[in-house]
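With one protein chain withheld, the remaining protein chains of the complex are depicted in position.
The letters A, B, C, D and E name the chains in turn, as written, and every chain counts its residues from 1.
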Amino acid sequence: MSLWEYANPVKFLRLSERVLPWLWGLSAVCLVVGLVWGFFFTPDDFRQGSTVKIIYLHVPSALMAINAWFMMLVASLIWIVRRHHVSALAARAAAPVGVVMTLIALFTGAIWGQPMWGTWWAWDPRLTSFLILFLFYLGYIALWEAIEDPDTAADLTSILCLVGTVFAVLSRYAVNFWNQGLHQGASLSLDKEENVADVFYQPLLLCIAGFVLLFFALVLYRTGTEIRVRRTRALIAREGKLA
Amino acid sequence: MPDLGKYADAVLSAYAVSIVLLVAIVGLSLWRGARVRADMRAVEERTRRDG
Amino acid sequence: MELTVTDLAVGRGGVPVLAGVSFALAAGEVLVLRGPNGAGKTTLLRCIAGLQEPMAGQIAGAEDRIAYAAHADGLKSALTVAENLAFWAAVFGQSGIDQAMTAFDLHDLQDRRAGQLSAGQKRRLGLARLVVTDRPVWVLDEPTVSLDAASVALFADAVRAHLAAGGAALIATHIDLGLDAGVLDVAPFRARVDAVRSSDEAFL
Amino acid sequence: MELTVTDLAVGRGGVPVLAGVSFALAAGEVLVLRGPNGAGKTTLLRCIAGLQEPMAGQIAGAEDRIAYAAHADGLKSALTVAENLAFWAAVFGQSGIDQAMTAFDLHDLQDRRAGQLSAGQKRRLGLARLVVTDRPVWVLDEPTVSLDAASVALFADAVRAHLAAGGAALIATHIDLGLDAGVLDVAPFRARVDAVRSSDEAFL
Amino acid sequence: MRALLLRDLRLALRAGGGFGLGLAFFLIVIVLVPFSVGPAAELLGRIAPGVLWLGALLACLLSLDRLLAVDWEDGALDLLATSPLPLEGVLAIKAVAHWITTGLPLVVAAPVFGVLLNLASPGYGVLVLSLLLGTPALSMIGAFGAALTVGIKRGGLLLSLLVLPLYVPILIFGAEAARRGAEGLDPTTPLLMLAGITGVVLALMPFAAGAVLRVNLR
Partner (left out) sequence: MRALLLRDLRLALRAGGGFGLGLAFFLIVIVLVPFSVGPAAELLGRIAPGVLWLGALLACLLSLDRLLAVDWEDGALDLLATSPLPLEGVLAIKAVAHWITTGLPLVVAAPVFGVLLNLASPGYGVLVLSLLLGTPALSMIGAFGAALTVGIKRGGLLLSLLVLPLYVPILIFGAEAARRGAEGLDPTTPLLMLAGITGVVLALMPFAAGAVLRVNLR
């Protein structure tokens, strides 16, 4: 059985019904354990003091904010190339989740920046491109909402998603391109020297896992909702015409 | 409760904001999902009845 | 060359409206589309004019041969009657607008701004546009809305002249135009929901 | 109380169009306005509905008693059929929309967005608005545009019901509505330029 | 009247989020400023109160053409004019709906945007207060401007042109109050002036707007 079969809404719903409880449960476990571990049972950093604890929220959410856009990109491409409705709807369902992730990253980053950099916000390349990515999220959602015909909306938002990817890439790699901002570089890289200490690393990994799982749970659930909206719409339309 | 020192405000508010936002998106998704499901049931009922 | 429609299915917003429509329209012929409100006449005409994709079936002989006129006349209210017509003539690579002005009795209104015309006068100007396109197939959606009896007669004359010059016309209307025309009632072609692959099909 | 128009003169853009129009419309009566395109029917109706000032003459019995319907239906395409109607009902201090929905056979379309209706279905919704206004005098400008025969009959029934309930109607139209109505041809009232004090008079 | 307010709010919600968009535009202006004048924090902090007020004003302005034009084009305005509602009331309600969908979100979000522009910390309270006092007047004046330009196709730009001079006093006092707040001075006088202007505008403008709209409908 090929993977594409799950592009059928009914199959998709059936599969997601089965997977979702596990996803919800696992993500809750990871998040709770990770956050509690990080908040209560890790020492303060010798330079940053207790503010390192923000890392357990900031890094996973920033990571997911960008990855959510890449996931939308993939879904949009699938829609453009193979025209599977479910993938278009999945992209639509992911956008608000991405916005929330972006907001969390922005807020926690700003709150962290005040003690660390002495300012809430700086116009550094990574931060700026991240903010523009946020705007793209808003535009993407607004465009979906504004267009009546769902296929047209899917086409147009896909194009927008392609354009916005530039800023997603920039907010991940801008640090490498310019190297002049305030924001730190990739501290999670495999390069041991730059890596954060193990005490912080393990709960951080758990939190990242929690955010990833939560993201997938939300997207799966919301895609189901979108499918039901379309089904309701199709039924109503049929009803009106037969009458 | 661990001692957060002089950064207590920052750390606590970061956790508060994040948790509120996470709960909000989960809650909104579930709420809308339930409503849409109910709507769909109603329409399905109607179409089945009307043939 | 004639316009041939084979087994066409059309829809709105992903919902099939008509299916299995076939007809042929030869030079010198008029075909009148009839059907109750909401039957799908407008949808069919937009599809034939190339403004939306068919859901199934073929349309042959339509490419670049169609002059389409719908409810909205595309008139610019800041331009005069003559300027409006001249613009469309230029777009379609024509130059004279005199014949069209005569056909729809617009000479008296020539220098009036389109915004200052009454409903029927606007419609006449919109129809005059068809003459300057010099396209062989006219596709018209309720062309005589708000026209009085005299203007309807002018319109019928214009259609006859167009046919005599080897043109053809496809007209959706609810009233009698006094033309010697074939009639196609679209009501029997109402799409059964399972008749065509609709884009929402997957959700049903 | 009847609607009485005495020696009315109306104009567009400062130019007089009709002059010396007088008529009376009692409860239970319909008056159909006829006249060629550009004669001034729309102008006259807008004036009676209070949307523009008369250039001369009096209108009695119109104040707050008129429900006006023109080409533009004032429908919000983002709202459903029921929501659109309910809004107008609320504006006119009414509550039930059921009667109106039945009169124009809209129950099936109830939850459809107004933007997704065909031309004729939109018109039906626009006319249903008249019923929920509960105003005694209907002033209608070409109400049956793009309606099919069945819908025209629905409309005629609605007008008859309105008359039976003591209402009156003033209708401009080019087609025959199948109503037992008085007819007023506006063509003879075409204004001579010196007929009324126009605002440009000082320059003549 | 309540029906009208509800309908307008509902339309704003449905038709592609009238709610969010004003805010998004505000955000965009704020984002563009550092790009254009450069990201130096000290400079940004100095111009922050003015830029925030200017951004709010432009966001408000941009959404004005939605205020009446849609209802005009689809004929609903003619029908409302022949309805039992007084035209003044219709316009006041439309201004209220506009404020709820545009002004209010701006007031709530302004502090966040202040952070982006490095606004000095004593300035936040006064900024919010000044916006809260000033934006209702912006909406009401906007309704007047919309009534003035309603018949004109794409009157958007013309509308801005007509309305902006009327916005100037509000901008002056609003920005002055916000600036004083940010510099730790006493902002009472400009705030009082702002409140006075808004009071007068709210009391008189509905009638002016109604009169103008009546002329335009004719």
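The criterion applied here is as follows: contacts are C-beta pairs under 8 Å (C-beta built on N, C-alpha and C of every residue); 3 or more make two chains touch, one makes a residue touch a chain.
A quick note: this is a predicted structure, and the numbers were derived from the prediction, not measured.
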Inset, instruction - Would you indicate which residue among E:161, E:185 or E:215 is in contact with the undisplayed chain? - result: E:161
Inset, instruction - Touching the absent chain in the whole complex: find that residue among A:15, A:33, A:73 or A:160. - result: A:160
Inset, instruction - Just the residue numbers, please: which parts of chain C touch the chain that's not shown? - result: 49-53, 64, 66-68, 70-76, 78-79, 83, 86-88, 90-93, 129, 133
Inset, instruction - State which residues belonging to chain E touch the missing partner chain. - result: 15-16, 18, 21-22, 24-25, 28-29, 31-33, 35-38, 43, 46-47, 49-51, 53-54, 57-58, 62-63, 65-66, 69-70, 73, 152-158, 160-161, 164, 168, 171-172, 175, 179
Inset, instruction - For the chain that got dropped from the picture, name the residues of chain A it touches. - result: 132, 135-136, 138-139, 142-143, 146-149, 152, 155-156, 159-160, 163-164, 167
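Methods note: only the chains that are shown with their structure count from here on.
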Inset, instruction - Treat touching chains as neighbours and tell me the shortest step distance from chain B to chain D. - result: 2
Inset, instruction - Mind listing the touching groups among the other chains when chain A isn't counted? - result: B | C, D, E
Inset, instruction - Report which interface contains more C-beta contacts, comparing D-E against A-E. - result: D-E
Inset, instruction - State the chain with the largest centre-to-centre distance from chain E, centres being mean CA positions. - result: C
Inset, instruction - Just grab the chain with the largest centre-to-centre distance to chain D, centres being mean Cα coordinates. - result: A
Inset, instruction - Return the distance between the CA-based centres of chain A and chain C, expressed in whole Å. - result: 49
Inset, instruction - Express in whole angstrom the distance between the two chain centres, defined as the mean CA positions of chain B and chain E. - result: 32
Inset, instruction - Name the residues of chain D that each touch 2 or more other chains. - result: 71, 116
Inset, instruction - Mind pulling the residue numbers of chain E that touch at least two other chains? - result: 15
Legend entry - Interchain pairs in contact, sorted by label: A-B, A-C, A-D, A-E, C-D, D-E
